[in-house]
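Here the complex is missing a single protein chain, while all its other protein chains stay put.
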Amino acid sequence: MRMYLYNLWSWTIGVRHGWTLAAFIVGGLLLGSLAIWLLMSVPTRYRKPIVIAVTFLGGLVLALEFFIGTPKWHPLTDFLPAYSSVQMVIAAFTLLLGLVNLFVIHGQSISKRSKGWGNSLAFFVAFFAILVAAFVKDYATAKAVSGSAGSVYAIFFLGFLTPLSSTMFSIIAFYIASAAYRAFRIRSMESALMMITASIIMLGLVPAGLYLTAWLPVWLSWLRLENITYWLLSGPNMAVQRAIAFGVAVGALAVGLRIWLSLERGSFFDKQL
Amino acid sequence: MTEIAGWLARNSTSIIVWCGALCTFAIYSILYAENKFYRLFEHVYIGLASGYGVYIAWRDVLGPKWWIPMRFGGEWYWIFAAVAGSMFYFMYSQKHVWISRVIFGFFMGVTAGGMFRGFYEVYFPQIGSSMKSLAPGANGWWDTANALVFYVLLFSAMTYFFFSFEHKHPAVAATARAGRWFLMIGFGAIFGATVMGRLTLLIGRLNFLLNDWCLQEVVPDWKSIYFKIIVGLVVVALIGLIVNSIARPKQKNSTSSGTEE
Partner (left out) sequence: MDLLIKLQKIDRRIIYALVVVVLMLPLIFHPAGHPTLVTPEVHDAFDVIDQVPKDKMVILSSAWGPSTEYENGPQTAALMHHMLLKGIRFGIVSWDPQGAQLTYNIGNNLQTELHKQYGVDWVHFGYKVLIEAALRGIGTNLPKTMETDMNGTRLTDLSKLPVMKGIRDSRDIGAVVEISASGTLEGTMTYMTQPNNLPLLYCPTAVMSVEAYRYLDSRQLKGMLNSAVGAAQYETLIGLSSFTTPASVTTWALSTAHIFIIVLILLGNLGYFASKKAARRQGGEANND
């Protein structure tokens, strides 16, 4: 019986080719669709237990992998590459999740000709332009076509996407400068301490700080900005960051346990599904 | 087609730099005031990022790990991954949204299940290295002093974060107050580092504008009369915009930061 089951299993997951492959893929799709249809038919009172069970089972593999095993015998660790590959592929299917929302919002903006619909059109043009250029670059057989598409793709990526992304984040520097002048007010000794620490570290990390205190003699070298900066970062700052981290770690462990066991309240956890 | 490919290949570097400069000015224009130029490029950015995300997810994940093994490797069972992946999209269905909870719950469970190892691997060594010796080390009594400073700061900062009991006892209250002070050192360090990090990003963009665009593209092109005409027209247009905005009666507009000046 065991042999029979093993042979059946080997036959089922065996590699297929040609029309058999197509048949098995279609069969798998039908089987999956049947499973989804069954899920859609599940009565309301069984939905939450199913979610709880799947959540628990999803984490059980990793929890057991940690607790079970010796340096010589670790069956679940060997299973991890396959488990990880499956997760990576399933997670990759979320690529269209945010896109659906974007398409709906901008599509509605264009169809209703609402204010700024030209920008929504620009969104679609940009989306399809880089997508088409990238796929033509990879899949076109004619060298001239793939070459042109490659150059166009490079222009979109290096000429538009990368600078736009970099520039968006670099704007924060202006706001920091503005906030430093207009909002950072030393109203207490604590904020003064924070400001002094920040100033020492800002100066100690750059060449200007080195030059400011380079004149100090060797017996006073511990007062040089770079040495004070290093001591502040690796001493008091390290202690404080560790204290914060311990607090965060205990909290994260508690929250993680509650999520794994579906004991967490809020969001959909205590709502009827 | 070959000529186009050749022309693009020869000039793509130049085009990339000019487009980069255009994008940079478009985004920085928000610093002056809200404008359509910025909004257009903002939408272009979102479109490009979304399109690129789709392409790269196919090229580096779905293609080699799913489609090729299934279609060409004969591993037909990967179709079930697509079925599982399709469950995410039930979040758009009002009636069957709970099906998306199943797959989201699976991934949340995976993350939560990994926390045991995470806590052990990340924080146990931290706890161990917090037991610092008070004996003089390689640097003599300086090591002892540092260890004492470490203990004082660690325990006072941790006491500040104990919210499960009231800080009524004078010793506890004083320790927590001291912890608050010492936390300012950490926050000051974070502020200083944040300033450094953000300014680095700006320096990078300005370096691009100056060295890559201005010196490599604008200055050599300045020899061309057509270039001078285009630059002249752009400068005139900008002056016209500035004069127009000054001459127009002042209106209450929301600024880029959304705060009133």
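Each chain gets a letter, A and B, in the order it is written, and its residues are counted from 1.
The definition used in the following text is that contacts are C-beta pairs under 8 Å (C-beta built on N, C-alpha and C of every residue); 3 or more make two chains touch, one makes a residue touch a chain.
Because the structure is a prediction, the values reported are computed rather than measured.
> Write down which of B:Q126, B:N139 or B:S224 is the residue touching the left-out chain.
Only one of B:Q126, B:N139 or B:S224 touches the chain omitted from view, namely B:Q126.
> Just name the one of A:M88, A:L121 or A:V145 that touches the chain not displayed here.
In the full complex, the listed residue that touches the missing chain is A:M88.
> Touching the absent chain in the whole complex: find that residue among B:N11, B:N211 or B:S224.
B:N211
> Considering the complete complex, identify which of B:G6, B:G63 or B:G137 is in touch with the unshown chain.
Among B:G6, B:G63 or B:G137, only B:G63 touches the chain that is not shown.
> Would you write out the residues of subunit A that touch the absent chain, in ascending order?
Against the left-out chain, subunit A lists 77-78, 80-85, 87-88, 91-92, 157-158, 161-163, 165-166, 168-169, 173-174, 176-178, 180-182, 184-186, 195, 199, 202-203, 205-210, 226, 230, 233-234, 237-238, 241-242, 245.
> List the subunit B residues touching the unshown chain?
Within subunit B, the residues touching the omitted chain are 31-32, 49, 52-53, 56-57, 59-61, 63-65, 110-111, 114, 117-118, 121-122, 125-126, 128-129, 186, 189-190, 193-197, 199-207, 210-211, 261.
Methods note: only the chains that are shown with their structure count from here on.
> Can you list the subunit B residues touching subunit A in their complex?
Touching subunit A: residues 1-2, 4-5, 8-9, 12, 15-21, 23-24, 27-28, 30-31, 39-55, 57-59, 61-62, 65-66, 70-71, 73-89, 91-92, 96, 98-99, 101-103, 105-117, 119-120, 122-123, 126-127, 130, 146, 149-150, 153-154, 157-158, 160-161, 179-189, 191-196, 198-199, 201-202, 204-205, 208, 257 of subunit B.
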